[in-house]
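All protein chains but one are shown in place.
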Amino acid sequence: MSATDIKGWDRQQMADRLAREFQDGWIVNLGVGIPTLCSNTDIGDRDILYHAENGVIGYGPVLPAGEEDLHLVNAGGQNVSLRPGAAIVHHADSFGIIRSGRIDVTVMGAYEVSAGGDFANWKVGRAKGGGIGGAMDLAACAKRVFIILEHTTRKGEPRLVPQCSLPVTARGVVTLVATNYGLFAPTGEGFAVIELAPGISLDAARAATGAPLMEGR
Amino acid sequence: MSATDIKGWDRQQMADRLAREFQDGWIVNLGVGIPTLCSNTDIGDRDILYHAENGVIGYGPVLPAGEEDLHLVNAGGQNVSLRPGAAIVHHADSFGIIRSGRIDVTVMGAYEVSAGGDFANWKVGRAKGGGIGGAMDLAACAKRVFIILEHTTRKGEPRLVPQCSLPVTARGVVTLVATNYGLFAPTGEGFAVIELAPGISLDAARAATGAPLMEGR
Amino acid sequence: MAQRSKQVAGFAAAVADIPDGAVIAFGGFAGPGTPYNLTKALLDQGARRLTCIGNTTGGAHQPRLPDIGMLVEAGQVAKVVCSFTAATRPTDVLPFTKYYEAGEVEAELVPQGTLAERLRAAGAGIPAFYTPAAVGTELAEGRETRVINGREYLLEYALPCDVAFIRAWRADAAGNLQFRLAQRNFCPLMAMAAKLTIVEVEEDILPAGALDPDQVHLSGIFVQRLVKVPPAPEGLWTVRRQERAK
Partner (left out) sequence: MAQRSKQVAGFAAAVADIPDGAVIAFGGFAGPGTPYNLTKALLDQGARRLTCIGNTTGGAHQPRLPDIGMLVEAGQVAKVVCSFTAATRPTDVLPFTKYYEAGEVEAELVPQGTLAERLRAAGAGIPAFYTPAAVGTELAEGRETRVINGREYLLEYALPCDVAFIRAWRADAAGNLQFRLAQRNFCPLMAMAAKLTIVEVEEDILPAGALDPDQVHLSGIFVQRLVKVPPAPEGLWTVRRQERAK
């Protein structure tokens, strides 16, 4: 949650909004944290295949306690279900699917996204080392990169910025960003406002964003 | 068969003699032609695993007509049997086993073997192109390369030579050569005679060999 | 989530849109996994200037079934990439060889393990790699090598394909495949390397969910079209199985 009084969308709503963008036939990879909530979204008639880095292809919603299969986790370590047509591969084949450009979209969390479509999600400034996981492979190779993040830090500082201040995960790859404030698209000079969450005004969004916000997609 | 009157070992005897060299626990790859006869040899108590390039691991003797499984062939296209503990992998994993040095010996046919352990088995002089198959991967990566070939060409010309005249498959890799004349080992300067086939004299072998023959292993 | 079936009605429909100039990989090794029916459909379809990738060009045994060599004989092929442009015995003559010797078709001769690895690399998004195979041979002449930990290796590039023709034992409607025994060979690698994978399937195509996810040999992610092989004489099985059926 943002430290400010403004709330906008909650975590599931942010995930739902991005999941609405998934097109029929897409292969989708969901990162740890809020992005995993996308697999809970009702996608209706669309044929969406969820791919996890650990080689679980075709998984579905997280199962309630007591119904889990302990041998089955998604990339976030959650005990998920399998959909008909699922298949298991090992890590090298799983990342072969990623690197060969077969992932239509990867949805990831981040600390920062820049107006140029760079993003940072593996290292905080003060730390030695970091947590990369599959993010760099996915960011470099998926057809699209969508990001979900809170619009500001706990201190109210913007996460949508002109240039990333943290070490980047990949450059120029982000095409859509969902925050609690709404849905945005990096344009190079700033971010296009595609949709604002209920109760979020354009002025409030501008005040909480480090780069120019432009109306319209 | 050699075009000369001298016969020595037949094809199965050449294969049997090399198979005697297989040590307990070895993983063995057998090339097309005479080498495949090695899997017919009774190896007694030795634990030998036969690996074929097409990913069939743990095969056994060729099956008689009517008993074959048409989905199961060795690298020579023969319908073989499987031994307990067999496993199937695809071609990339099969050659991964080869390149990572896990094949204790590969047994191949050849046109020529040189005193320095080079051999040639993929291209005849006049041809454009040739037939490599898995020979170059195996020759470069197996722990040992054994060769089976007729001691001379149909015209009586030696196949054990100082230097290969044909394009080589690999250099300096051959350690044992079985011919219808006996069992030989390249030494750099010539070939050491390990064993002569019944009815083959050292003089007869010397006369049919293009490089010096030395007695003793 | 709706799961649409990848099954298509027949071989002609499955290959109808393959354009002239396509790069096509043909699965199979000494029989098992060979897409005879798809190859036959491509002979009928007539696409030209093809690049054909396979372990061999076929034709070493009688009776012949549809193979790359027949596409060459039909004038449909500009280039082949394979590990045999000649037979293993110089006394055997492949149908392909005379076209190659006459300069009517190009050929790129690749060690079998390198061929498999180049296809795997294409499917795995690896553009190039180093291998010890063929170092010091005629195939390495004039090419880039690199010494790593004291050993010399040859640089090899990925081998991507437009289309893969493969044969499998069982499939579900989502395109997940099982191969039986030696049928696996190059088939999964070619499917990974291709933009469009077309599979001829021996058994009836099962509903999605009928295959144990742990027992799938190739994920449906790599498969676009499935065609069931009909019973002989309409569908081509293998030489020996056909002979036995008589």
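Labels A, B and C are assigned to the chains in the order they are written; within every chain, residues are numbered from 1.
Please note the rule applied: contacts are C-beta pairs under 8 Å (C-beta built on N, C-alpha and C of every residue); 3 or more make two chains touch, one makes a residue touch a chain.
Predicted model, so just to flag it, every value in this text is computed and none were measured.
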(message) One chain isn't displayed here. Which of the visible ones does it touch?
(response) A, B, C
(request) Would you indicate which residue among A:Pro61, A:Pro84 or A:Gly133 is in contact with the undisplayed chain? (result) A:Gly133
(message) Going by the contact rule already stated, which one of A:Ala19, A:Leu37, A:Val62 or A:Ile88 would touch the omitted chain in the full complex?
(response) A:Ile88
(request) Could I get the residues of chain C that touch the absent chain, sorted low to high? (result) 117, 121, 124-132, 146, 148-149, 151, 153, 157, 178-181, 213-215, 217
(request) Since one chain isn't shown, list which residues of chain A touch it in the complete complex. (result) 32-33, 52-56, 68-73, 75-77, 82, 88-92, 94-95, 98-99, 109, 111, 123-124, 127-138, 140-141, 167-171
(message) Across the whole complex, list the residues on chain B that are touched by the chain not included here.
(response) 27, 43, 45-49, 51, 57-58, 60, 82-89, 92-93, 95-102, 141
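Operating definition for what follows: only the chains that are shown with their structure count from here on.
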(message) Which chain is most central here if centres come from C-alpha coordinates alone?
(response) C
(message) Let me spell it out: compute each chain's centre from its C-alpha atoms, then which one is farthest from chain A's centre?
(response) B
(request) Please work out the Cα centroid separation of chain A and chain C, and write it as a whole number of Å. (result) 37
(request) Note the residues in chain A that touch 2 or more other chains, in rising order. (result) none
(request) Any chance you could list the residues of chain C touching two or more other chains? (result) 120
